[in-house]
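Quick one: the structure is below, questions incoming.
The other protein chains are all here in position, but one chain of the complex has been omitted.
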Amino acid sequence: MSEAILRVEGLRKVFGQAVAVGEVSFSLPPAGALAVVGESGSGKTTVARMIVGLERPTAGHVTACGRDRSQPARSARERRRRGGEVQIVFQDPYASLDPRQSPAAALEEVLRLHTALDRGRRRARVAELADLVGLDERQMAARPARLSGGQRQRVAIARALAAEPRILILDESVAALDVSIQAQVLNVLSQVRERTGVAYLFISHDLAVVRQVSDDVIVMRHGAIVERGPTGRVLDAPEHPYTRLLRASVPGPGWRPARRIGQEAKETR
Amino acid sequence: MTALALLGRGRRGGLGALGTTAAVVIVAAVVLAVLGPALTSADPDASDFANAYAPPGPGHRLGFDGQGRDLLARLLTGARTSLLGPLWVVALSMTAGTLIAIAAAWFGGWLDSVVSAALDVMFAFPGVLLAMLVAAVFGPGLSAAVLALSVAYLPYIARLLRGAALAERRKPYVQALEVQGAGSVAICLRHLVPNLMPLIAAQATLFFGYAMVDLAIVSYFGLGVRPPTADWGVMVAGGQPGVLQGYLAESLLAGGCIVVLVVAFNVLGERLSDDCGQGGTFGPSRWWRPGRGGTA
Partner (left out) sequence: MSDPINRRMSDLLDISGLTVRLPLQGLPRTVLSQVSLRVGAGEAVGLVGESGSGKSMTARSIVRLLPTGAHAEGSIRFGGADVAALRGPALRELRRRVPMVFQDPRAHINPVRTVGDFLTEALRAHGRTPRRAAEERAVGVLEEVGVAGGRRRLRQYPHELSGGLLQRVMIAAALLTEPLLLLADEPTTALDVTTQAEVMAVLDELRRERGLAMLFITHDLELAAAVCDRTAVMYAGRVMEVRASALLHQHPLHPYTTALSAARPRLDRRAERLVTTPGRPLSAFEAPHGCPFAPRCAHVRQRCHDTRPDLLPLAGGQVACLRAEELRQERAVPHE
């Protein structure tokens, strides 16, 4: 395995008294695809937000492309450089775009920020990115309100890719989409990885989606990693009881939902 | 579910009959104020005591006031001061309020705490009293009143916009821009402010109405616009001796203009804030809309 492009070491985040993430370490190889699986409160989203700098780690280190990013960026240049290394796509397709800005303008803005391309080149690059995620010219010129959830999510992916990041974090990015649209976006993601060699950190609660897009998986619970390994192995032969529970909770043919005894008491907040 | 969402959207957009009427009234008032002197040949300040309280006649369609000045000319000229004063108040308080609100919401931390505490203190000062106090200290005049009212309105505007800016700042599209490495100022100017603009416009419209009443009150007490300058608030006060003698025209006409315009600004402001999804409106408590104010 080549040198990791993203390395997280002893990452910890405490909100007041509550430990959201405690001592999490993992690494992602170039062009790899690592999934972080967990339920609400597992800390998986907090990990993602710390990596992109939207939350400040209480302790631990995040290294991307060989450079430390555990502390806030000091200069505008440093901020932009970090933006060119790691990008993120959020869950909610309806709030992920500025309602007053067309997709083309949003991509153009990112290109102005990250590249020295002239106007014509920028336009060509916008068309290229639109093509990569399967959006046509009319959709790229439309107001976001006129686009469907799936189309908006593709715009968000294209906008993230415009900075030519080495790492793309997808934080439940397909969870809110209709099944048929979700499949389209998942295929777009596979295709983008093959064509650009970007590495994915895929945050999700959906084991079937994780199987489809990731090579390796980390299972998180209550802020800690309980199991890790190649996706196929972890899903087919889970070792940790919690992973087994997750696996058994996925409905499928012949599935009988089972009531867990004594679990209910723990659910109280 | 989708159908329900669409249904909800169907009610929005457009001003409705009442809102459109209000907008027409406001536009008409502005046009009259701008054209003002061109509409009448009479001099609003020329006094001729022979004509005191004279009834309407040719060339003087509304008659004369107690000092024998043409009422129509004074109303039209007064419209300018009566509209310009609130315009300044709104421009000053909205600009300062927006800047403060966005800075507090964006940078958070100690800045936000300081701003919030300062706003709480400022809530303690009622606008009209502050304006009168300033006038009493620095002498009467429109600019003192305008400044005082701007300061008094600032906390209401800043508090509302701070909340809205905070909500906007937490949206994924803003966070995506932060992750991209875009600068704070660029994000605020190019994305945050434009998306807050409908709310800013609605608030500005509402506060225009408030400012108009408050400035009229200050002028009525002789602490704002100084007579003999024509101003509706001044005219209401100036017409009072006439009222006692049975000549109602001056006070009634000036007061009527104020009432009609304030109602129009309120109606339009409410409609606009309904459209930007702001539940109800927010501002100093008002006697004509009891219980809906936001006084701390």
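A and B are the chain letters, set down in written order, and residue numbers restart from 1 in every chain.
The criterion applied here is as follows: a contact is a pair of C-beta atoms (placed from the backbone, for glycine too) under 8 Å apart; a residue touches a chain by one contact, two chains touch by 3 or more.
The shown structure was predicted, so the numbers you read here are calculated from the model rather than taken from an experiment.
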| item | value |
| --- | --- |
| Which residue of A:E3, A:E39, A:D68 or A:E239 touches the chain not shown here | A:E39 |
| Residues from chain A at the interface with the omitted partner, ascending | 39-40, 148-151, 178-184, 186-187, 190, 205, 207-209, 211-212, 231-232, 235-236, 245-260, 263-265, 267-269 |
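Criterion: only the chains that are shown with their structure count from here on.
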| item | value |
| --- | --- |
| Chain A-chain B separation of Cα centroids, rounded to whole Å | 47 |
| Touching residues on chain A, where the partner in the complex is chain B | 52-54, 73, 76, 79-84, 86-92, 95-101, 109-110, 113-114, 156, 159-160, 163 |
| List of chain B residues in touch with chain A within their complex | 171-173, 175-176, 178-183, 190-191, 194-195 |
